[in-house]
Each structure stands twice: as structure tokens, then as C-alpha cells.
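Here the complex is missing a single protein chain, while all its other protein chains stay put.
Chains: A and B, in written order; residue numbering restarts at 1 for each.
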Amino acid sequence: MIVRELELDLDAFEGPFDLLLALVLKEELGLRDVDLAAIVAAFLERLADREELDLEACGEFLVLIAALLELKARALFPEEEAELAELDPEEAAEELARRLVEYRRAKEAAVWLRERLASEGDRYFRLGPSPLAPKFEIPLAPRDPAELANVLRLLAKEPPDVSLSHMALRFPPVSQFLDRFRALLRRRSRFDFETEVAELTRLEQASAFLAMLELRRAGELAIDQAAPFAPIRVSRLAKENPVRDERTDAWTVRSA
Amino acid sequence: MDRPLRLIPTDPLDRLARTIEALLVVSSTPLPVEDLAAAADDAPERVEEALRLVADRFAEERSGIVLEHVAGGWAFRAGREEAEACARLFERPAQRNLSQAALETLAIVAYLGPCSRPDIARIRGVAADSAVANLLDRGLIAEAGRDSVAGGAIRYRTTPLFERVFGLESLSELPRLDDVGADAAEIRDRLHTVAERRSA
Partner (left out) sequence: MDRPLRLIPTDPLDRLARTIEALLVVSSTPLPVEDLAAAADDAPERVEEALRLVADRFAEERSGIVLEHVAGGWAFRAGREEAEACARLFERPAQRNLSQAALETLAIVAYLGPCSRPDIARIRGVAADSAVANLLDRGLIAEAGRDSVAGGAIRYRTTPLFERVFGLESLSELPRLDDVGADAAEIRDRLHTVAERRSA
């Protein structure tokens, strides 16, 4: 099974997985609109159709979906970028899963509300006051003027300091790694992805990963993994006639 | 009409009477016969006839709900015997409470002097329309001319009733807010600064 050719039928997108990846990388498709769980479901369905477990496909899929999740996480809470970057990967994964589940629930609940609205649509009731209801002068109980001072104090309360640390946190441009990997593959025919990015920050690793996917999509390199979770080996692909997408160098992944 | 078959025998006039009951219980204004006829999709004469059935069903001493013909048309009201119970209902403490939005609006108008809705919204960070309407209704604020700038929005001030409710001889007796600002201008500046930061 070739993961890239996995056919998807989502609300926001219909087509093969690799086209979705390309559109996301080019920012032509907002990840916010993409139901990643549905992609997982589609993959699992395909997997279930096969008699043997396709370990290679599983590994590739996991890596791809993880990258998308990370990107989506950044889109879902950009203001917490710094905070999230400081979490260790396990915490970040937990936090991300929690957010995705919450959003998923909200969407499910919205569907339920819409159905409910349709089924309860024939219940009419009065929205305003009763036309002939007696008018009563409602005496107001005495109030303490300190209440007024207190609500104004709350209104004047300094909001908590907004962390500005994320201003320094730019998503490194993918193009930087496109160049770097191309240069690397001119010198060596293959390299180990993990070793190559080991010294980088998580954000840089994410960019590097996207660059690697993009180069493979363009047919400039091949990715090989002996087994799921085994090191990802990147090797040069001899290309007779390399046609480079002109936009490639210009891409940067949006920094929130 | 594709109503499901029902086993309850329905005299057509009785059917129309039920429709009229429904329309009257949903309306917040008295309904003239023409409106009832248009909504029920029936003739005004038949509606008048059906109204007699409804009036018979909802009569004083027979039902707690009474059908009444007033200037604007037909409407339900509470039976006369239930006046006491209705009075107790409307005096419920819940009706007397001021919401957070109302209290904030009141505090802003009291401390800063006449303010327009946009002024209040700017400080609160959200529209204050329903709070202002509510306070006007209760007589705690009143109109105080128009803003000379800002497109001439209506400004509001607190009323003598406000001072009575809060036990103040005058606005100068409001608790001091030195920690927020020395005078109204300073307090206003401070509130604007914080509001901008909050919405950033």
C-alpha cells in the first residue's frame, strides 16, 4: 500500500493524501479545516482491507500524520506557541490530543444541536411579556456603593502579562532545509534523518521534516525506513531531468 | 394539508378554536380578528365564532386564564382572583437582581459621569445595549444629552433613584478609587488602557 496514494474523502478535501500534503505545505488548504481523525480512519479502513499488516505503510503514515498534527496544533493555539514548545513531546502530545478531542466533541455537539433544532422546530412559545400582564413597580433593594467600586476595580485590573517570548519563536523557513538537504545530497548519497536533525530545536525539526517530505514529493530523494520506528534513511534519487517547482524556494511555513 | 389521521373527533370549529388558543398564547400583543384569520387561514366570521368558544372555555371563575377583548384585539390575561398570586410572582427577588453587566455599566456611568453606549462598550470590551436598556427601564440611569463628538451618541447619567438605592446623598459620596485613579479623567484613562490590553 502506498500511503501517499491513500484516497481521502473529507469535508474539506477530496483526493490522494500526497495532494493534501502538498496543498497544506503551500498554504492553499488550511489545516484547521482538515479533519485529521478522518484521515486516520480512512487509513485504518484501508489497512483492515488487507490480509497482512503493512508495517512500512504504517510507519510512513504515522510520521506523516504526526507532522500534520503538529502543524495543526500550532494553528489551533498560536498564542500558546511558546508554552507548547516548552512542553516535552509527550506532554505536547497529550495536550494536543486533549484539544483535538474537545474540538471534535464541540463539532459532534453542534451536529446534535442542529438536528434538535430541526426536530423541535414546531414548538412555538411566547418570547415577549404577556400582553395583559399586570405591571408592577418592583422596588429595588438597597445596595452597597462599595459594590460599584469593586466592579470598577475589577475592570481596571491589569490583565496578566502576555508572554512575548513567542515573538522570538519563528517557524524556520522550510526553504532553508530544502537547500540544506540538497547540498547534503550532493556530497553524500544518503544520510540518516534523525542524526541530521538531532541538534535542532523541535520547530526546526518540524521544518526539516516538511522539507524532506517535499523533496521526496518532487522526486529528488527517497525515504526508507526498515521498520516502523526505525531510523529514517534519506537517499539521493538520480533524476534525469529535475524540474523544480519555482515556488518551492519561496515557501515558508506560516509563523503565527 | 397532510396532517396525520387522528382518532379524536374534531368539529372544524373546535379545531379552529384550538388554533386561536395557540396563537394567543404565543403572542405578546393582543391579536385583532384579521390577524387571527390570516394566521389560521380561515374566514374572519368563522374566527369570531371560534373566539366565542374560546371565550367560553377561558372565562372568569372557570379557568385561571381569561380571554379578553381590548383595544388592540384579543389576548389572554390572568383571572382576577389570581391577582395576588401574580403580584407575588413579579416580586420575586430574582427580578430585582442587577446583572454583572448592569452593575458594571452603572459603576462606569456613576464614576465617570455621562457616558454613551460606545464609551461603555469600549471600557467593558463588549456591547452594553441590553444592560443600558435594563437600567433605563428600572430608572437607574437616564438620558443626558448627546455626545458632542463621536457622532452625537446619546449619553446616560445616573438618576436620583440610583442615589437612593445605593444610599448616597450625592455622587460625591461614592467610595474613593484612589488605587485606580485620582479623578474621573484618570480613572477613565486607566480603564481605557486596561481595556485595550485586554482585547489585544
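Note that in this section a residue touches a chain if its C-beta (ideal position, glycine included) is under 8 Å from a C-beta of that chain, and two chains touch if they have at least 3 such contacts.
Bear in mind the structure is a predicted one, so any value in this text is a computation, not a measurement.
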Contact partner of the left-out chain, one of B:L13, B:V33, B:I65 or B:L171: B:I65
Option touching the unshown chain, where A:L113, A:A141 or A:A226 are the choices: A:L113
Residue of A:L10, A:L23 or A:A66 in touch with the missing chain, whole complex considered: A:A66
Per the touch definition above, residue among B:V33, B:A55, B:L89 or B:L112 touching the missing chain: B:L89
Contact residue for the chain not shown (choose from B:L13, B:V26 or B:A55): B:V26
Where the unshown chain meets chain B, residue by residue: 3, 6, 8, 17-23, 25-27, 31, 35, 38-41, 61, 63-65, 76-79, 81-82, 84-86, 88-89, 92, 99-101, 124-127, 198
Hidden partner interface residues of chain A, rising order: 32, 37, 40-41, 62-63, 65-66, 69, 75-77, 80, 88-90, 92-94, 96-97, 99-110, 112-114, 116-117, 119-130, 133-134, 154-155, 157, 159-160, 205, 229
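Throughout what follows, only the chains that are shown with their structure count from here on.
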Euclidean distance of C-alpha centroids - chain A vs chain B, Å: 45
